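Working notes for the structure below.
All protein chains of the complex are present and in place, except for one that has been dropped.
Labels run A and B following the written order; every chain starts at residue 1.
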Amino acid sequence: MLDWKMDFTWEILPRLLLAAGNTMLAAGGGYAVAVVLGLVFALAQRTRSRTLTFIVRELVEFIRSTPLLLQIFFIFYVGPQFGLRLSPWAAGLIAIGLHYAAYLSEVYRGGIENVPKGQWEAARAINLSTVTTYRRIIIPQALPPALAGMGNYLVGIFKDTPMLSVIGVAELMHTANSIGAENFRYLEPYTIVGLIFLAISLPTAWLIRRFETALRRKMGLTR
Amino acid sequence: MPYLDFLMTYSSRFIDGTLITLGQFGLAALVAIVAALISGLMKMAHSKTMRAIAIIYIEIFRGTSLLVQLYWFYFVLPLFGFTLEKFTVGFLTVGLCYGAYGAELVRGAIQSVPRGQWEAALALNMSPAKRMQRIILPQALVAILPPWGNLMIEILKGTALVALISVADLMFETRQVNNNTYLSAQAFGTALIIYYIFARFMVTPIMRWLERVMARKIGRT
Partner (left out) sequence: MKHDKRHDLSQYPLRLEGDNVPMVRFQNVTKRYGSLTVLDGLNLDVAEGEMVTIIGPSGSGKTTVLRMLMTLETIDSGVIYVDGEPLTHMEKNGRLVRANAAHLRLIRSKIGMCFQHFNLFPHMTALGNCIEGPMQVLGLSKQEAEERALELLDLVGMADKRDQHPSRLSGGQQQRVAIARALAMRPKVMLFDEVTSALDPEVISEVTGVIRGLVDQHNLTMLMVTHQIGFAREISDRICLFFDGKIEEQGSPEMLLDNPQNERTQQFLSAVLEAN
């Protein structure tokens, strides 16, 4: 029934580990896009312009309500129809970055809105300007809870990179598919891919939790 | 080809795909609810074995990708002698994956019920099962519904991946249409809109309605 072949495992492991590097590269690149773009989305919703707030709000909702896989296809295939060719990597990073920017913008907003109203009032009472209030009072308090959310989405983006295989980004899943098709063996490549994901995401999630607790303690937010 | 003609020509494919997506979504949601409830409660159990089983399930499904899980269940599980219909593999995997996320929500919701409620139930000499069933779960249900609404959207989006094991859902049909016509903007754009309408105008309102109904039931309005 179950015949795991060790020699085959050793044969394909280097290739998979190399592909894991690509997976991390894709996750890191996509995350960089998401962190910056998410901040733009979040700040755009805090401006006084109601129209801008409404448009960005709806855009964020739209991105969050539709499958990433579909967004990847859309960005990759629609460009050429209008004469804009994107490489799989570029399309993939844009799609995944845009998708997670929508989520991160909510994390940023939540962090800011979670700071108690009394903090704004106390800042007003000692006459701090709006900029100083954000810089010295609000953001330092918004950051620790937001960092937990940001960390979770870093792990999330990492776990969503296999979807990039569908447009030919040579990350883990794509490589495992190729190995499977070449050798007609799926047990080892898919299982190893699963184990690699576990081996990276579990410790990362744990580290993020530790980091958040340590940060909160360092800032005196908990005993 | 004008968009309206495109829609007329391919509407049946989009409709067929949408129906399959609906089925996948409904069944996956059901699996997720059951899996989340069982594993969430198990994770709070006294028995170490129960807790260990729950933790292994939760961490494996949350630690890997849905797509990896789908491929593994579809290609590898038959080697162990389990052969399932791809439709079944689809909703089962999606449901189990999001059930693992839901387990944490279940646990959080139960823990959000104030300690005094446990103590009051104990003071009435209720059995542990009765306490859970009559006092804690109804209150936890109200607390879990808002985050569960978000999870439902994630489940809906997750079902799009079953297209990659050839379940003929909306995603799958859309790709077929795209491959036949090369009208990518129309094909993928239509699918995006259908998913959006689903999420925004069906799943979310139903969850909101449920939240209101449940809140009223336990007397919080």
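Going forward, contacts are C-beta pairs under 8 Å (C-beta built on N, C-alpha and C of every residue); 3 or more make two chains touch, one makes a residue touch a chain.
No experiment lies behind these values; they were computed from the predicted model shown.
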| item | value |
| --- | --- |
| Chains shown that the absent chain touches, full complex | A |
| Residue among A:Gly21, A:Pro80, A:Pro140 or A:Pro203 that touches the chain left out of view | A:Pro140 |
| Residue ranges of chain A at the interface with the undisplayed chain | 116, 118-119, 121-122, 124-129, 132, 136-137, 140-141, 219-223 |
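The criterion applied here is as follows: only the chains that are shown with their structure count from here on.
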| item | value |
| --- | --- |
| Contact footprint of chain B on chain A as seen in their complex | 1-2, 61-62, 64-71, 73-74, 77-78, 80-82, 159-163, 165-166, 173, 176-177, 180, 186-187, 190-191, 193-194, 197-198, 201-202, 205 |
| Interfacial residue positions of chain B with respect to chain A in the complex | 59-60, 62-69, 71-72, 75-76, 79-81, 153, 156-158, 160-161, 163-164, 171, 174-175, 178, 182-185, 188-189, 191-192, 195-196, 199-200 |
